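Scroll down for the structure; my scribbles are underneath it.
Of the protein chains in this complex, one is absent; all others appear in place.
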Amino acid sequence: MKKQINVAIIGAQFMGRAHSNAWFDVNKFYDLPFEVKMKIACDINPDSEHGFAEKLGWEKFEKSWEKVVNSPEIDIIDICTPNNLHHSIAVAAAKAGKHVVCEKPLAMNSAEAKLMFETAEKAGVKHLTAFNYRRVPAISLARQIIDEGKIGKIHHFNAVYYQDWLINPNFPYVWRHDASVAGSGAHGDMNAHTVDLAHFLVGEMDSVCGDNKVFIEEREIPGTGRKGKVTADDATIFMANFTNGAIGNFIATRFATGRKNYLRLEIFGSRGSLGFNLERLNELEYYSTDDINYEQGFRTIMVTESIHPYLKKWWPAGHIIGWEHTFIHEIGDFLHAISNNSPVKPDFYDGYLCQVVLDAVSKSIARKSWIQISN
Amino acid sequence: MKKQINVAIIGAQFMGRAHSNAWFDVNKFYDLPFEVKMKIACDINPDSEHGFAEKLGWEKFEKSWEKVVNSPEIDIIDICTPNNLHHSIAVAAAKAGKHVVCEKPLAMNSAEAKLMFETAEKAGVKHLTAFNYRRVPAISLARQIIDEGKIGKIHHFNAVYYQDWLINPNFPYVWRHDASVAGSGAHGDMNAHTVDLAHFLVGEMDSVCGDNKVFIEEREIPGTGRKGKVTADDATIFMANFTNGAIGNFIATRFATGRKNYLRLEIFGSRGSLGFNLERLNELEYYSTDDINYEQGFRTIMVTESIHPYLKKWWPAGHIIGWEHTFIHEIGDFLHAISNNSPVKPDFYDGYLCQVVLDAVSKSIARKSWIQISN
Amino acid sequence: MKKQINVAIIGAQFMGRAHSNAWFDVNKFYDLPFEVKMKIACDINPDSEHGFAEKLGWEKFEKSWEKVVNSPEIDIIDICTPNNLHHSIAVAAAKAGKHVVCEKPLAMNSAEAKLMFETAEKAGVKHLTAFNYRRVPAISLARQIIDEGKIGKIHHFNAVYYQDWLINPNFPYVWRHDASVAGSGAHGDMNAHTVDLAHFLVGEMDSVCGDNKVFIEEREIPGTGRKGKVTADDATIFMANFTNGAIGNFIATRFATGRKNYLRLEIFGSRGSLGFNLERLNELEYYSTDDINYEQGFRTIMVTESIHPYLKKWWPAGHIIGWEHTFIHEIGDFLHAISNNSPVKPDFYDGYLCQVVLDAVSKSIARKSWIQISN
Partner (left out) sequence: MKKQINVAIIGAQFMGRAHSNAWFDVNKFYDLPFEVKMKIACDINPDSEHGFAEKLGWEKFEKSWEKVVNSPEIDIIDICTPNNLHHSIAVAAAKAGKHVVCEKPLAMNSAEAKLMFETAEKAGVKHLTAFNYRRVPAISLARQIIDEGKIGKIHHFNAVYYQDWLINPNFPYVWRHDASVAGSGAHGDMNAHTVDLAHFLVGEMDSVCGDNKVFIEEREIPGTGRKGKVTADDATIFMANFTNGAIGNFIATRFATGRKNYLRLEIFGSRGSLGFNLERLNELEYYSTDDINYEQGFRTIMVTESIHPYLKKWWPAGHIIGWEHTFIHEIGDFLHAISNNSPVKPDFYDGYLCQVVLDAVSKSIARKSWIQISN
């Protein structure tokens, strides 16, 4: 009989739904020593329950996150709230001895993130920053190919993250437009992902220099007839120098008309190259100068075979998996780490490193200059 | 409190796993009047259990399908066995008053399929042939665009279904190589899908003429040292005339080196065209002659928005779904049909119509001639 | 001082223009022992001159092809007329001792084609059927890769040739709609190319079985107010068996809405695969099972480097060439063959072999049965 492990989730919006799905399904695809029990779903916004808990498999719903964090029956806290609550909840959870999963960006700034990391470490709990794209099989394979030296020394890391949900001027004012709640706009939401992938695939950065833009400065606050001033960036771009000599370029925007969730990476090395696009997340592009010269070309690897990372858990070759499955990989690996008391990545330190870069970019924009990274 | 509906699955291999996943998840994504109870998993092969039931969420495991079919607690029988058992199980299940889902191809031949349809109708139970690709959102959208007249009169329906898992001569002899168990090889397995999609998107056929091939004639029977003669086709191709004047071309092969599960459709009409590829199942290609002439081109529609079929149930735009989700759509719609006592498609009649075409192609190959379709 | 070689072209329409361009440019890209002199352009249709000769670089214009063919100053006759004149002109030219280039399809039927071949051989002149797609660099590279055994034994050759210029019902009746002038429609015009490529890349065929269609049965004859009956096929499809055990599938249509000149090949072998699309003629797709298993994928080779066939003559890597350049390759190689008195392919025998297949397909359609190929 398997040991039971009790989970609570805080935040019942989009990310809460995606994580719930993973907790619900993880035992079907992972061989785990635990039986996952989905105990409590929590959201401080009373409008958020509407059958959320029942529909997604949680035993009950709570409105007080403090109560949840301190509930003795809970082993794991999964934080899916807006960014301004991450820090308080995570610190309280860790202090209460809970393992913690936290959505990205980890915090409102690097100071908060650092404290979260230190608190979790001190408490001896497992902590994970939910950079789920590391566990897209194609990204895991990219890392493997890089680690094997197959693309050699990396010269360029170019990342774009394109969405277009804000191009409509009638899109209402929401919490994500308010920098005091969201921390930032496209930058924290989208560059957080690409910066973490840069850390994962290339390494740390020395210096950054950025620019940003609010294209539509006011939006209507639903039901009020008033307009809210948009303080979170619609787009942030930046240049970077990596400590290993590579140079980086990052573009994040919610004004890329026609692109829905298009995160594209291009990594050029001395022996080969890699390309990736999140909207075709089952594919990895790879170019190798080791191929016979007249046969060289970018390959599209269908990363759906049992020889590929994570795919043994899924379906036969060519049967693609969806975006949500990355959360199952994340949760599954997290549970293994708890079970084995082994490290799991990306942890809060990775969340902190990402936050340091995001902060440096913001500072560089404010100062209109290059900023050295120090952590 | 929701009514409970009790399900049993028969067949604990690949398809059994995919269907189990859908039964497990359907309540998370569909608003249903039922609470689905996964009662019994069954496989007559004693090696198939290995935690199958427990891992995938079934309450218990059985070896006798007859027992399952006649169990009074069961409301729905889901048949995922090899093809030669479909008929016996489905007929017994319908006679026992169970609603029936059956994997494709529906039967070993059209006579069996017809009997299955007639038995289910007479029993007044709901019946579904599991042509899950009809419920790929992009395919549903294709149908919608066709129904709206947007591509006009259809001239060509060209379908290929490419896999490559048999190119390795050391791949062992399995039941799928034995025509007496599998009915046929690539033909029944793969053309079944594309023929059903042709019926769904274009209409019925008048006449067909085909060709097939076994490229590797003998394969080793695992653990015996002996070789088995391959009687099921490695590839089957055929030409077709539709009753509405369109012409069709179908290629199914397990020797398309490099293609894993590449089902590609090209549909050319008098006003526009559609294209689809199962390995990029979140995308639909569409060309319209209604566009301004110098702006005409094939569009890649990312079929991931809430305005697209089935997508309101899932994630925000650009967050792709996987192959397995089509089963959730299928099961969800089936449960709705039971609840409303409304028709559901593709039913056993569609399974029968598909079988009629498959049989006619086989006959045309045997006779080396065109065969008229009659049903 | 280079020897002068004198050329005449017969047929001043689209193909006449494309060939003229090649004669004009060939010395810039080929090192030839000849200086090409563009002596005479000829068209029996008096409306065809309109500065054709002057604009494209021909010294004079003639209306009588007989006069041109027998002109003592001419060394090479290049035939770009409608298909029904190929035979008469080519035979006369060969008998007059001229080297002959002839557009495809070589003749109205295989009997004519055979006579053309025999006459040219007997006359000891060089003869070329203008299957220019053999000299697309990517196709030449495909042949090289096949010859090296890189894709192993070929199992499938699937070719489609899609155009859409006839979908408009107001497109007028032209000579290409009249089977008595054109021989056939899509079949002779488009399948001629893909059949020749099949011969070039796979080998000869044993048997074929086809189908065809006229989608719009009457079209208006310009300036007459009357309608002409369309006797040439809008689309022809067929299945084939190659002597080496491969199976083939061919689709040619002028009703593929949205496709302009889309000739796509897919060749699947036991060790690898190749793909090609004429609208992206600088690219070759290649899949190799020799690659490390988790790195296998279809490569897109940009066939634009000096290590690729024909590319040393052109621009640096990545600077693509156009459709017309294939004619320069063809003419350049033909002139080399004349100079060295060496064989050149595809010659009239290849044109004849193609015609044999086209005829067999036509016969199979008429008889609604498979036809054995014999030549």
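Read from first to last, the chains carry the letters A, B and C; within each, the first residue is number 1.
Simple rule for what comes next: a contact is a pair of C-beta atoms (placed from the backbone, for glycine too) under 8 Å apart; a residue touches a chain by one contact, two chains touch by 3 or more.
It should be emphasised that the depicted structure is a prediction, and the values quoted were computed from it without experimental measurement.
Taking the complete complex into account, A:A256 is the one of A:A256, A:V344, A:V357 or A:I373 that touches the chain left out. Which of C:P46, C:P72, C:G225 or C:G318 touches the hidden chain is settled by the complete complex: it is C:G318.
Only one residue from A:K37, A:K213 or A:H336 touches the chain missing from this view: A:K213. Residue positions on chain C in contact with the hidden chain: 14, 18, 20-21, 24-25, 27-28, 55-57, 163, 165, 259-262, 278-282, 302, 304-305, 315-325, in rising order. Chain B residues in contact with the hidden partner, per the touch definition given at the top, are 141, 144-145, 150, 284-286, 288, 291, 293-302, 305, 307-308. Residues of chain A that touch the chain left out of view are 151, 155-156, 158, 160, 162, 164, 167, 209-211, 213, 215, 235, 237-239, 241, 245, 247, 249, 251, 253, 255-259, 266, 268-273, 287, 289, 296-298, 368-370.
Convention: only the chains that are shown with their structure count from here on.
The central chain here, found by comparing per-chain C-alpha centres with the mean of all protein C-alpha atoms, is B. At the far end from chain C, in terms of centres built from Cα atoms, lies A. Per-chain CA centroids place chain A at a distance of 54 Å from chain C. Centroids built from CA atoms put chain C at 41 Å from chain B. If you average the CA atoms of chain A and of chain B, the two centres end up 35 Å from each other.
With touch defined as above, residues shared between interfaces to two or more other chains in chain C number as follows: 296-298.
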